[in-house]
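Okay, here's the structure, questions in a sec.
The complex appears here without one of its protein chains, the remainder shown in place.
Moving on to chain A:
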């Protein structure tokens, strides 16, 4: 009776499909391997022909050059400050608001929540010109705070944290209430520790978004010492391949993606949850 050792997986996928996917995976990785290869080659050798990638010798010179170039390191620090600042800000604002929306009663709670949800549908393009003017009024361009602030308004975090607070059993806060704990105490001491996995998910997601942000830093950070790494890499692309050499450009790409790749390797599950959860809901 063949039918009884069925497996649902066998009916939807099979070996051939897997191998086609594996070949696609190799094609997917080819550009990355190419860049890593270039980054390990001497620029002068590459000028004579990029086929040199496939043969020895390899060198770490391009990476050493990055670490010596003060501007790349400065951009890296800017990116760190902005990404960490945004992550902390989003976690704080979203947790406070998410707790209140999920657990407390106050006037206009439902209306306010619906208005916040509408915020999810507003794309950056619709507000960016006006925001740019506003930041001009307050002289916030080319400052870290000016780079951090705009994305704190994102409704996604509030939405996600509200969902997470709702998922915590009500008995837990009720038990705390019997101890006469204040609302803030219940939030801070009892419930917040329970949302740690959610904080991790939202935090990693926010960090990646901030690290990779392009539009806003492009128009707000116009002085090169205020560039984030994303903008800095973009600016060195404009005189592409002429002055710096392909090996150096490749090394820049690898260096700039290291932090997100490391975050990805360690927190893959959280990232996938945040990204797909956010898209479906």
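We adopt the following convention: a residue touches a chain if its C-beta (ideal position, glycine included) is under 8 Å from a C-beta of that chain, and two chains touch if they have at least 3 such contacts; residues count from 1.
One rule holds in what follows: contacts and distances are computed from a predicted model.
Novice: The chain dropped from view, which UniProt name applies: "Carbohydrate ABC transporter membrane protein 1, CUT1 family", "Tetratricopeptide repeat protein", "Small basic family protein" or "Xanthine dehydrogenase molybdenum binding subunit apoprotein"?
Specialist: Cross-referencing UniProt, the chain left out corresponds to "Carbohydrate ABC transporter membrane protein 1, CUT1 family".
Novice: Among A:59, A:163 or A:257, which residue is in touch with the absent chain?
Specialist: Residue touching the absent chain, from the options given: A:257.
Novice: Any idea which of A:114, A:129, A:172 or A:196 touches the chain not displayed?
Specialist: Residue touching the absent chain, from the options given: A:129.
Novice: Touching the left-out chain: which of A:61, A:81 or A:116?
Specialist: Reading the full complex, the residue touching the unseen chain is A:116.
Novice: Where does chain A touch the missing chain, residue by residue?
Specialist: Residues of chain A in contact with the hidden chain: 2-3, 6, 8-9, 11-14, 17-18, 20-22, 24-25, 28-32, 34-35, 38, 46, 49-51, 92-94, 96-97, 99-101, 104-109, 112, 116, 119-134, 149-150, 152-153, 155, 158, 173-174, 177-178, 180, 183, 186-187, 208, 211-215, 219, 229-231, 233-234, 237, 240-241, 246, 249-250, 252-253, 256-257, 260-261, 263-264, 268, 271-272, 275-276, 279-281.
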